[in-house]
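Only one protein chain is missing from this complex, and each of the others stays in its spot.
So that you can tell them apart, the chains are marked A and B in the order they are listed, and the count of residues begins at 1 in each.
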């Protein structure tokens, strides 16, 4: 039996591939464990600039495996919640990782697969890919943060439509809304995600981690609280090595070299 | 004198019609009472899949009746607040109803009429319809949740523009933003809302109620709280009858029949 996930290093990018193609990369315990392991490695390894999430054989992830889910009927409610929380811990780990996590969506991202893609910091999708949150079609309700992530960008009426009818949302629509950062030709999403990861290698690593964190915090803080967070981070950044290099380079009219802070 | 509202049953859909056409369906005490009564019926009647709100004679609702409002000058502030809270209770009832509430907007939805339309879970609008929040033109300020509902989808700068100048917002613009779910030819909004209601009859009723509730909660919860809500609901759904039918149907490659849960 093949490994449920493949973790590869491509230059500064750590790529985690869901490798369950015979089931359209439906979630497996092994994949979620590998996701946690990869995010853990990325956190501590300064030479990694970004994590790319992808799926084998041209499909991102079909979500939960219904053959597995139907067996959960026999479980106690607490055991079911514990199983769901394994996924939810992975979602929290994506959000907590100081490195940007980039989804490379080919084919489709459905159910919890859509939740994982939308949990990411940046999303690249093939022009013909789709997103679907179709739990209700099988009598289930959303998990993986789907309702939280959809509500970050869609009006409540559109969220209801996506949840209730479970229709496929074309990547093109999410690109227009700004959720999908890059739309590529079919088959090129991973390559574009790799390019973004390499571009991030040129960026100031601490500042990138702060940006990710502030972009997350802004969704729940009131303005005064967010201004205070920005002030604290900016005051720290002004005294840091990254700003010393960045501002000097600007004043000297040369390109900043932030890669030294990767060592 | 005609009834201020007409409640009709069309198959699985309960339709509540604002029937004050000589005043462009301006709000009446009778209409708001009928709205509460209809939502109450829909909550408890499992054969009802959706509530459709509409207006008689091709206009959704012009909002508060200025002939009535000018008389409130003589009231105490507390009495005025009590009058406004009658409307606000109806808005809360739309949000609390476990069945989706669908606005069918022909002509226009102005003032508190726009608030009622935007409070709904799904919005259908005729291509030539408009939305206007024009309280300020008569020296009043918004009510009915207008400022809350506009802020769910519009940048603060656009909300200010809509509130301060009171200009008509074409349904087309709200369709592009995803607030209006379906744009129809003039005269066909109610028919399309009916079709959505019938489509919802085919959906799993408990899961639909959970989706509505999560889509609402997501607007105020932080991610961790929302993930916990999703986990609780999903754990319950996994053990429920709707998932038993839905997942079995999927694995057996047949259409799920959720209508049995309507009995």
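Structural remarks
Throughout what follows, a contact is a pair of C-beta atoms (placed from the backbone, for glycine too) under 8 Å apart; a residue touches a chain by one contact, two chains touch by 3 or more.
Remember, it's a predicted structure, so these values are computed and weren't measured experimentally.
Only one residue in the set A:47, A:191 or A:232 touches the chain that does not appear here, and it is A:232.
Residues touching the missing chain, restricted to chain A, are 100, 120-123, 152-153, 177-181, 199-200, 203-204, 207-208, 210-212, 214-219, 221-224, 226-227, 230-251, 256, 258 (touch as defined at the top).
Interface with the hidden chain, as seen from chain B, comprises residues 66-67, 69-70, 72-73, 75, 77, 80-81, 84-85, 88, 91-92, 95, 135-148, 150-151, 154-161, 163-165, 177, 220.
One rule holds for everything that comes next: only the chains that are shown with their structure count from here on.
Averaged Cα coordinates give chain A a centre that lies 33 Å from the centre of chain B.
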